[in-house]
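My structure is below; once you've seen it, I'll send some questions.
Heads up, this is only part of the complex; the chains shown haven't been moved.
First chain written, first letter: the chains are A and B, and each begins at residue 1.
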């Protein structure tokens, strides 16, 4: 080869390199854009389904309260969703994700995002905000059900603002924001058995204690059943929640644009579904055995209990493990309802068994299927978050009780909050039986 | 370099060119196919969610009418959706998109598409048809609520056919079809505050005027409240509509397969959500202040008012702007309800405040966030479309009134349309209270 030939060949070689490299870069950028679009659209669609859980909670609770309080619970559920949306924007989001690695407290700052520099992101900032917001709203929805039929509207909404703007975001920052529970203890909670559901449950039980039971619920040492006024609506609510849970657990994968992510989401869907089914079947069989009657209300709670149980880790378990996790959630729900009554904690819709107790169960069972998680780490997370949420919620409820008051007057409670607070009735044309 | 070397090198160089070119072509076609799939599936999924708004309107209206007319409104909402589907196929779609650039009237032609030549398209023709069809059905759903409890079934469906086959398509062609309002005035209406919602509202107010109020609604100079018979259903309806609006506004981006589109859709979701939340909270506070009672019915209308307000431009506003736009929608709803009563315009479900008045507000506020829009351009669009839809609707209602008649007999109205027109009852087993 003479020098000229070598030079020419070198040029070609260099040309090929450039061409290949440029092609690879372009291809890489296309792949990244494609993944960005997959992830973003996925988060939005899943978030949309989780948003609809607001309707699910609304229907479940409207169906399980007495008809004289059904319009009020409807007003509360649509209002709390709206309050949550504002608070996550004004405070919450930057509290969750503005925390330093291993830290305790995020930033107090209104959230905004330009979404200009998307080329480096896995998904759009706005889609992330949307998905977080609907999770936060879920937490607040749990509280409204437990305290129904006796709490005043406005103090409830004040608590909701504090819960969704401060309490939830601070504890969530410890795990999903990369704070100390995640960094130091390896606490693992995939989609929020503890962060979302037990948090809602702790806030609810604190409220139920401070608020006291409904008039007549525990008279003369007996538990007086106060059956739900519209069970088809309650069943619709449970179905909507079940639907929403695919978004809740599936969306928590936070990405969808690869073999691994799409496969993971699929497994999450299957595990989520069988856990709920197992919760239904366990409560169905148990209530038939214990009470000689299958109890629809407990079965609906069993579905939700199964769903909450699998939420801390819907990906790692084999299907048979997911079945057992959900089934035991159903057992817990069946057992917990009478125990709460023993302590005269009046939880109108079974929110505490389903969300708090199954939330703890779901979190503690994570190490069974996920090798990276440890029982100690899980326990620390459950205790730290539980303690933080319960104590802070309790203080807020007490503060509200001794300032503005949280409980409707006995007269208003007996009359029904719909007439008393809203001046209307949920079903004005139907005569009480 | 000798001749042979040069020849060989040339061959290689040519080879590289070919290889690179072929690769680039193939890559470009894959990118285009990927975008096509993203866009098409996105339109279908969003359209599916908008389709479900039919259920939302149905539940909202069935909950807000008196129970003696609840089955009839259910029949109307499912029938009007079906009529809309037929009319958009038979006439509407080609009226909207068959218009010449800057033109006034599209083509009268049954729609069909082969969808064979998809390689050049951004999304499939059938997905575009589907998304347009569900928007048109929304417009008709608005009318049914305002005129409930007194209009006859068949004349209503005749009007629906004219609205969805002619009135809506012609005005929509002026903007979304590229007709004169878009071409000459730069009128901007992203997802249809004017084209869908105000259009429905104008058709409704024309109908309400021609039809007159329900018997007993404005007796002896007093407004007689006729409370909704099933407020939990109405609340469910509002939640479903809120859900559907993500599809409505998000889907109107019409594309999803790029950084820009996916980011835009995300921002639309966030703005849509905060506008609705702001509408809820404004009406909640205002009704508490004005009436000393939080009013669930007005709050539900406030949610919808907030959503309609952000529909003309859900992308350009910053979040705080979207909050203000939605909040003011809530103010308008609260104020407009008593004003309509003053004029004895009987709008059973608050459709005119939410869809017409907030539709105008949302359209006029577009220039605040979108620099390309002008107040003049927006005003021209609002006036031209409003005038066209109102006058034409009014004429059609009058023509129907003086031919087949549009109003149920007084006897039938008092008996309830369910028994009179359908020969059944919505809730046959429940005694009136």
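To be clear about the criterion, a residue touches a chain if its C-beta (ideal position, glycine included) is under 8 Å from a C-beta of that chain, and two chains touch if they have at least 3 such contacts.
All values derive from a computational prediction rather than experimental measurement.
*Asks:* Quick one: 2 copies here, how many in the whole complex?
*Replies:* For the whole complex in this structure, the answer is 3 copies.
In the analysis below, only the chains that are shown with their structure count from here on.
*Asks:* Can you check the complex and tell me which residues of chain A touch chain B?
*Replies:* Interface residues on chain A, with respect to chain B: 2, 4-5, 7-9, 12, 15-16, 19, 23, 26-27, 30, 33-34, 36-37, 40-41, 44-45, 47-48, 51-52, 54-55, 58-59, 62-63, 70-71, 74-75, 77-79, 81-83, 85-86, 89, 111-112, 115, 118-119, 124-127, 129-130, 133, 153-154, 230, 233, 236, 421-432.
*Asks:* Can you list the residues on chain B that touch chain A in the complex?
*Replies:* 1-2, 5-6, 9, 12-13, 16, 20, 23-24, 27, 31, 34, 38, 42, 45, 49, 66-67, 227-232, 235-236, 238-240, 242-243, 246-247, 250, 256-259, 261-263, 265-267, 269-270, 273-274, 276-278, 280-281, 284, 288, 291, 293-297, 299-300, 303, 318-319, 323, 427, 430-433
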